[in-house]
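Pasting a structure below so you can have a look.
Excluded from the complex is one protein chain; the other protein chains are retained at their positions.
The letters A and B name the chains in turn, as written, and every chain counts its residues from 1.
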Amino acid sequence: MTDSATKGLKPKHQRLVLLSLALVALIGAGLLAAWALRNQASYFYLPSEIISEAPAPDQGVRLGGMVEMGSIAEQPDGTTIRFIVEDGTAEVPVSFTGIAPALFVEGSGVVAEGKMGADGVFVADNLLAKHDENYMPKELEGMTREQVRQQVKATLE
Amino acid sequence: MRETLDMMDFVYAAYAICLIGTLALTVWSFATMRAAEKRREESRRK
Partner (left out) sequence: MHGYANPARFLKIARWFTMPLLVGGLIVTAAALIWGWMSSPPDRLMGDSVKILFVHLPAAWLGMGGWTAIAIASLVELVWRHPLAAISARAVAVPGAVFAFLCLASGSIWGRPTWGTWWVWDGRLTSMLVLLFLYLGYIALTNALAREGSSSRIAAIFGLVGAINVPIINRSVVWWNSLHQPPSITMGNSAIDPVYLYPLLACVLGFSLLFGGVVFARMRAILADAQAEARLRRKAQKAELAQATPGDA
């Protein structure tokens, strides 16, 4: 901004212009930093990312995705479970020994903390359940969101 | 093995913290306002 551009303005407007410019620059810088952080700031890797850029065998990582339908299998020892985490394009088998959180179910999100084994099985030492954005009573389970919306509309009308 | 926790325990805890916090905030803001306005009246009289 040159002097001649601001000369004609009232001080009030001059402050407004300068502050707006500063604000735009600040927000731009912040968003840019956030964008640059997008990989580092992610809490977990998706199965496709883990497969394409396999972590070192002894490196602790987090794997997150959906628990594949029908994939949870309890092992004979009673405390180990095996299941498959998928993200729509890739899937990774996971083995976990311990107590799973209450929301750990098939078809729902999960974050597994552990290491990638040499045999391609992810060995988790901790499981976290990830909830999705849908809040739905038990009775409406199995209905799609569109069906629910229609039923609600019908009861309201 | 899946964890079996009583969800209601956590619901009570969350509500207790939020209700106490909200009520304390309301009472504190009201009390400090009354005290400050009283002090202003006193400074006017003296």
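General remarks:
Convention: contacts are C-beta pairs under 8 Å (C-beta built on N, C-alpha and C of every residue); 3 or more make two chains touch, one makes a residue touch a chain.
All of these numbers come straight from a predicted model, not from anything done at the bench.
Listed by label, the shown chains that the missing chain touches in the whole complex are A, B. In the full complex, chain A contacts the hidden chain through residues 12, 15-16, 19, 23, 26-27, 30-31, 34-35, 37-38, 41-46, 64, 100-105, 108, 111, 127-141, 145, 148, 152. The chain not shown here touches chain B at positions 3, 5, 7-8, 10-11, 13-15, 17-19, 21-22, 25-26, 29-30, 32-33, 35-37, 39-40, 42-44, 46.
Just so we're on the same page, only the chains that are shown with their structure count from here on.
The distance from the centre of chain A to the centre of chain B, with each centre set as the mean of the Cα atoms, comes to 34 Å. Listing the residues of chain B that touch chain A in their complex gives 1-5. Interface of chain A with chain B (complex): residues 78-79, 98-102, 104.
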